[in-house]
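The complex appears here minus one protein chain, its other protein chains still in place.
For clarity, chains are labelled A, B and C in written order, and residue numbers in each chain start from 1.
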Amino acid sequence: MLNQVRESSVLPEEKAGQWVKSGMTIAIGEPAPMGLLRWIIRNKITDLTVIGSGLALDYLIAGGCVRKVITYYAGSPDIAVMPAFRSEAENGTLEVWECEEGILTSGLEAAGKGLPFMPWRGGVGTSLPDINADLKVIRDPIGGEVLIAVPAINIDITLLHASISDSYGNVQHCRGTGWLDMFLYRAADRVIVQVEKIVSNEEIRSKPWETTISNADAIVLSPYGAHPFYSRGYYVQDQEHIRDYLEAITTAYSDGNRDKKDGYFEKHCNQFQSHAEYLDAIGTRHLISLSEY
Amino acid sequence: MLNQVRESSVLPEEKAGQWVKSGMTIAIGEPAPMGLLRWIIRNKITDLTVIGSGLALDYLIAGGCVRKVITYYAGSPDIAVMPAFRSEAENGTLEVWECEEGILTSGLEAAGKGLPFMPWRGGVGTSLPDINADLKVIRDPIGGEVLIAVPAINIDITLLHASISDSYGNVQHCRGTGWLDMFLYRAADRVIVQVEKIVSNEEIRSKPWETTISNADAIVLSPYGAHPFYSRGYYVQDQEHIRDYLEAITTAYSDGNRDKKDGYFEKHCNQFQSHAEYLDAIGTRHLISLSEY
Amino acid sequence: MSFPATIKEVMAVVLSRELEDGDHLQVGVALPVPEVAVRLAHIMHGPNMQLIFLGGRMNVHHLESIPLPDFGWDSRSVRWAESYSDRGHRFDQVKAWHKRVFFVGGLQVDKFGNINLIGIGNDPTKLKFRGPASVGTPTLTTHVGRYYIVLNNHSSRVLVPKCDYVSAVGWHEGGANSRKELGIPGGGPKLCVTPLCVMDFTEVEKRMRLVSLHPGVTLDDVKANTGFELVIPDIIPTTLVPTEDELTTLRTRVDLNGLLRSG
Partner (left out) sequence: MSFPATIKEVMAVVLSRELEDGDHLQVGVALPVPEVAVRLAHIMHGPNMQLIFLGGRMNVHHLESIPLPDFGWDSRSVRWAESYSDRGHRFDQVKAWHKRVFFVGGLQVDKFGNINLIGIGNDPTKLKFRGPASVGTPTLTTHVGRYYIVLNNHSSRVLVPKCDYVSAVGWHEGGANSRKELGIPGGGPKLCVTPLCVMDFTEVEKRMRLVSLHPGVTLDDVKANTGFELVIPDIIPTTLVPTEDELTTLRTRVDLNGLLRSG
């Protein structure tokens, strides 16, 4: 017998994090895999092309890791336009692959299906194909209707945060996945999933219809790993922490004062050797106060 | 206050069945909605274009309702090629829209997405585009790769069988839907879902992540409604009944003896006024013996 | 409850009256006025409406109150959902979107109801003001049965002759056939509701037209704050203010924290 043991997919954060190399195309799901994003910032990974949205994407831009974003939405209910995104895009230091939700999902679907493109109607008549030269206006080969051909969007590594998985990479999101998670998973060469809890294989098999991702390449145990953002069924956003982030980063960019930005990341990210140290600094009492109920 | 009552989607079989008119394009999901199919045969609906596979499709062909099939598979583990399908296709009395699973799902996805076509790679180099003139061999507008453009496959009414729903059309399949059910649902103007059981709205809302279809246009209460086929989590196939069907229909077609076929349908379908009468004839003891466990 | 409605409350009630029982209601991000409107309509006259939040579908007509969530990304806002089927399939059934009603804002809106969420400036790689990007507005406005443009402020910087960039096509360069000619099937923008007035689009040209002025607003206020020439009808009514019942319901069963009463 050559091999009689089923292999575990569980990796420590630093092992999984090392898969991410400068220059890669990565994607960020929802809830946000903040533990891994902090690892990326701490380890000075740069020149990433990032598919994502909202403040988690901004965090990575502010952290100095991003050269190009593929995003349909760079705002949040907390702020009209995210500060690092806005400032770097206006300066021309951040490239934006202009798109929208249906165009983005079409490109991701094409990648997952091994196709060079997918057609989409949303965006016809808009400025999107003018701004983004990768989007081609075509006539459909059946009836001649005008559509947009979206090229496949392939991803090196997708980073997700979910509720539970077993040790073999079978992931079950609580209350459904984030809107893009499944698209990002299917379009990627590899997927790393942070989870709140690792459960037994038997627990997964007792409700296989809840499995959202099978064969995750790496599982990282990361309780409270989406902090300061929410994790469905576990905790809500840390509004105070997010307000502090927005204030620090907005001020840093409007002053042109890099130190303020560095100070923020030193205090909230770089000084920690691990996710556990980060959680210690946040404090158990505060974490518990965020419980979703 | 104009309207203070939420409307029920529950309809008796005959009300929902009357939506199906001769000449329409209908689709049959999996498990098979046999109660509704028997209603269609009994009421002599004809000239249907049917999207389906397996013996439930054959049953409708043998029943005299079908002019054209859109199918990727007309066999079953019980018989290499279904008898009515085979005979009528060989005689040229049944039109076959030749395809395969990926091409079919692409056409259905196009319909659901409001697109005139979707590209697909599976089928490139095969005879499918030679046999089926609706499939166009194209070059992709980005990199010039050879692909197949599949036109949208729009459906008038999709008929499905599922485990449970509430009275408002929120359906939850046990252990996932049939492979094509969601595609057929999204590509259709209307969907009628037979269910084993109607449950409270509260039960649905306690696990919304298990809802597979919201807004079904009609819910038909149809316990054992997939008989003689299986219903996941409820009962297994009635092998004996299926053997009888295959023998009767195969003999009828090979003899060219229409009476044998008519005799089969008289005995197993047309003599009953309702699904309940059909179940009475099968008998409770026999139905219970089919329980899946 | 007898103190007068605020302008935001007036806007919410105007929108809620537009909604029909059976509509499927989806609100774009950061638009508290339609967030209140869809909940109010659901309680007032929409037992068969569906509210679509974060991909979840809810019918919560049976609840005593449907409060606004604390913040938009809170998954508790879909706690009463009947399905999450939109998650992962959000754009796979646009065929059924003729029942769907959408609400959208914009950095810029032009006289044909085209919307810009991309940004302001000539060079798209170095915008003077970088917007949040188009979200799902191009796809939604392409396919939904009808949609409403809702603006948080009415100024000539927002209501412009021509958008610098178009995120979502309204009536394109004008004309009732303009969408059809482009191959865009949905019903298009129906109204544009601002803190000053309600506007619609003319039947033939599809140019933006004044419908009613909110209480205390003059025609000159509107003209002075609109960057293009609005079609002005002969008779300009005042926007119908909320009834006692509407206002009480809004305040006690939806906007519990008074979000629309502040500012």
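Methods note: a contact is a pair of C-beta atoms (placed from the backbone, for glycine too) under 8 Å apart; a residue touches a chain by one contact, two chains touch by 3 or more.
What you see is a predicted model; the values in this text were computed from it and never measured.
Peer 1: If the full complex is used, which shown chains touch the chain that is missing here?
Peer 2: A, B
Peer 1: Identify the residue among A:Ala187, A:Ala252 or A:Leu290 that touches the chain left out of the display.
Peer 2: Answer from the full complex: A:Ala187 touches the omitted chain.
Peer 1: Taking the full complex into account, find the residue in B:Glu7, B:Glu90 or B:Glu247 that is in contact with the omitted chain.
Peer 2: Of all options in B:Glu7, B:Glu90 or B:Glu247, contact with the hidden chain holds for B:Glu90.
Peer 1: Of B:Met24, B:Val81, B:Ile198 or B:Ala276, which sits in contact with the chain we cannot see?
Peer 2: Touches the omitted chain: B:Val81.
Peer 1: Of A:Thr93, A:Ser214, A:Gln273 or A:Ser289, which one is in contact with the hidden chain?
Peer 2: With A:Thr93, A:Ser214, A:Gln273 or A:Ser289 as choices, the missing chain is touched by A:Ser214.
Peer 1: At which residues does chain B meet the chain that is not included here?
Peer 2: Residues of chain B in contact with the hidden chain: 54, 71-78, 80-82, 85-86, 89-92, 95-96, 98-103, 105, 120-128, 131, 145-147, 175-179, 181-183, 229-230, 232-233, 236-237, 239, 292.
Peer 1: For chain A, which residues lie in contact with the unshown chain of the complex?
Peer 2: 1-7, 109, 111-114, 166, 168, 170, 182, 185-187, 189, 201, 204-205, 208-209, 211-215
In this text, only the chains that are shown with their structure count from here on.
Peer 1: If we define chain centres by averaging CA atoms, which chain lands farthest from chain A? Would you check?
Peer 2: B
Peer 1: Just the number, please: Cα centre separation of chain A and chain B in whole Å.
Peer 2: Whole-Å distance between the two chain centres: 39.
Peer 1: For chain A, jot down the residues that touch at least 2 other chains.
Peer 2: 120-121, 145, 147, 175-176
Peer 1: Can you pull out the residues of chain C that are in contact with at least two other chains?
Peer 2: Expected reply: 56, 78, 84, 91, 143, 185.
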